[in-house]
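With one protein chain withheld, the remaining protein chains of the complex are depicted in position.
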């Protein structure tokens, strides 16, 4: 067991962890932050995406011990301070960018990283960036649309008749 | 996963010492190792994370080459060599997905030498030098077949020096599921000749297509490749493509890389 200390969604936490404890397990089992999901075991689906020191990473493919001293962000820390949905979350709701909701936390975390790096991404850039986030419900149409909308782009003509 | 400890040395010397322990194993970005640990395919007693060693991170230029620390992530390479070696940056920016690129490292990729990985093609085509804690290894000597390299037990890739070609391009034709290369071709034109490295295709891992190199060294144009082909013998056949298809793709992608370079 190793002691790790990190900041999660702005709050400092310290826990004794096993060496083989993944961040997904640390967040879900130790901190009871169950918004970060596990959808695969080959580091591909992105349901577990979180931010570590400001970077988008797969929570299922990083050990808690590797995050000692890190700033960690999860879906539970994304809403505005007053609890209202942030711009990306709101765009996902406005444009029906989610159905079952399971991939959604990872999608929102990835979208946040994308817009930080590229504040006005094109459709193609969004689709490329989401390569590591699999959604089985939406067919991606409304996810891409929501991210474009969240970046302030006019989406009213997308797939218009 | 089996149980193990994770240690995070801050220097190469400490990492080497830690790797001297029984059943110790190096942990780079973990993007390949951690999934295999989940399948219980490895049973280390301790994982030596290289992620906290600042001396093996970052990019520097030295006499016509870029030297990339072994612990530098694909994402950092994509950003930091964009102007000095754009083809290498472009290659790095298409490995895996953004989250994988934020963790996976040059050293980790080369140490693993997956037969469908991108970095082996870049290193071999560039005539890179793999720098370890004990020695320097020429790329031509480094790759020794699928998942096999010249690295000794406990040896750490501290840097990779990529000579900068006059022109270069990498074209990856993705395997649709894993997004690794079904075939990837890296073409690099230097003053003294052209090097062509192919990944994803061979049962022996990355290899140089010497016939194409000879033809392109005389005439660096797609047309110079007309009539050349790689024999399908020894190429991989799997769910996603036969050896014959891979052989065909090598020809197509090499031409495209030349045209793009």
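Residue numbering begins at 1 within each chain, and the chains themselves are lettered A and B in the order written.
Rule of thumb we're sticking to: contacts are C-beta pairs under 8 Å (C-beta built on N, C-alpha and C of every residue); 3 or more make two chains touch, one makes a residue touch a chain.
Keep this in mind: contacts and distances are computed from a predicted model.
Q: As a check of understanding, state which of "Carbohydrate ABC transporter permease", "Multicomponent K+:H+ antiporter subunit G", "Xanthine dehydrogenase, molybdenum binding subunit apoprotein" or "Sigma-70 family RNA polymerase sigma factor" is the UniProt name of the chain not shown.
A: Hidden chain identified via UniProt as "Xanthine dehydrogenase, molybdenum binding subunit apoprotein".
Q: With the missing chain put back, one of A:8, A:72 or A:143 would touch it. Which one?
A: Result: among the candidates, A:143 touches the missing chain.
Q: Looking at A:17, A:52, A:98 or A:149, which residue reaches the missing chain?
A: Touches the omitted chain: A:98.
Q: Of A:23, A:130 or A:149, which sits in contact with the chain we cannot see?
A: Among A:23, A:130 or A:149, only A:130 touches the chain that is not shown.
Q: By the contact definition given up top, give the residues of subunit B that touch the hidden chain.
A: 1-3, 38-40, 173, 176-178, 239-242, 245, 248-249, 252
Q: Name every residue on subunit A in touch with the hidden partner chain.
A: 20, 28, 33-42, 44-45, 47, 74-76, 78-79, 85, 89, 92-94, 96, 98-105, 108, 123, 126-128, 130-131, 133-145, 158-159, 161
Assume only the chains that are shown with their structure count from here on.
Q: Taking the complex as given, what residues does subunit A use to touch subunit B?
A: Spelled out, the residues of subunit A in touch with subunit B are 2, 18-20, 22, 41-44, 46, 49, 55-58, 60-63, 65-66, 68, 110, 113-114, 129, 131-133.
Q: Which residues of subunit B touch subunit A in the complex?
A: My answer: residues 1-6, 8, 30-31, 34-35, 37-39, 46-47, 49, 51, 75, 96-100, 102-103, 178-179.
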